[in-house]
Structure formats: C-alpha cells, structure tokens
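All protein chains of the complex are present and in place, except for one that has been dropped.
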Amino acid sequence: MQCDWPLLGPLQWMRYVNKQVKVKAGKDEERRGWLLTVDPVSASLVLVDFKEDGGASVQVVMGHAVEEVEVLQEADEETTQRLQSSFLPAKTRRLDP
Amino acid sequence: GSWRNSMAPPSERPGERRGAEMKKLYGEDAAKIQAMEAAMQLNFDRHCDLKQPKYWPVIPLKL
Partner (left out) sequence: SIATSASSETNAEQLPIEQHARSVLRETFLRCLLSMTNKKVQFLMHERVKVEATFGASDIDVLNFQVSDLHTPIGVQKEALIRCQDVISFTCDS
C-alpha cells in the first residue's frame, strides 16, 4: 500500500500526538507506543513506552520507512503530562495559553 | 566528508533565502527554531571534524 504519511503536514500529524499508535514500518515490522512528536522535516515519529521501573524507552521510526499509522487510544491526562514532560528541561517548561 | 555536500548552501544569497524559508515554515517561531538548528548542526559538524567517522555500511543498504 502506498502511504502518504510524509505528505500529511503539521496539522494532520498533530492529530496523532498524545495517542497510542500502532506503526507499520519496514517489512512486516510493527510497533506500538505513545506518539510524542513527528519531525516536520523527515516525518519521523517518536514513540515512547513507559516501563514499570519509571523509565521510558524511546523509539524513532524514520518517516521514509512508515507504511501505516493507526490510532489505538487517546492518552489520559496523567499519561499526556508524563509524555510531554519527558524531554523538556524543567526551566523551559511552560504552559501555553 | 560527503555529509558536507548536502549542507552546502545554494550559491545565491544563502542566508537570506534560508531565513525567508524558515519564516514561511515556522512563522513567529522561526528565529527560535533556526537557533536550535544552528546549534545542533554545529555540534554535528564538530563531532565529525573531531572523530572523522566513516560511513557504515560502506555501500548504502537502500538507494
């Protein structure tokens, strides 16, 4: 199937942010995680998986390899917070109006 | 190294053109993103100058 993921653009990619997604990329490779962001330059996805010990594993799927992205569920408030604060240094963290 | 080729600026008025493109893409945030990118690219170039990494694999897996 021809996928137009890299052509979707920022407004469409935003719809996937903070959702748990299933991504097909490469030959029969499939992965799941919470979508943190999509690089608007390379269309690469950043997926985060929270582990029981409090750590997180981060997976970057290159935009050129993406075949299919499917939303599984929305994050609750706690997960969203946890997700969005993962990579922000505390001092630059701010709440946009 | 060949990674530099892709970063070679276009011959006419590179700075101006890039600034205008960034403004179109990122609007009010263009300066912030451009500054972040400049720092990151500098960091990458410095690492490459210092460590002289060679491509692996030598031949691309996918063209």
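Letters A and B name the chains as they come in the text, with residue numbers starting at 1 for each one.
Here is the rule we use: a residue touches a chain if its C-beta (ideal position, glycine included) is under 8 Å from a C-beta of that chain, and two chains touch if they have at least 3 such contacts.
Keep in mind it's a predicted model, so treat the numbers as computed, not measured.
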item	value
Absent-chain interface as seen on chain A, which is shown	6-14, 17, 25-27, 29, 31, 36-44, 46, 55-62, 64-65, 87-88
Where the missing chain touches chain B, by residue	1, 3, 6-7, 25-30, 32-33, 36-37, 40-41, 43-44, 47-48, 51-57, 60-63
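Note that in this section only the chains that are shown with their structure count from here on.
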item	value
Separation of mean Cα positions, chain B and chain A [Å, integer]	24
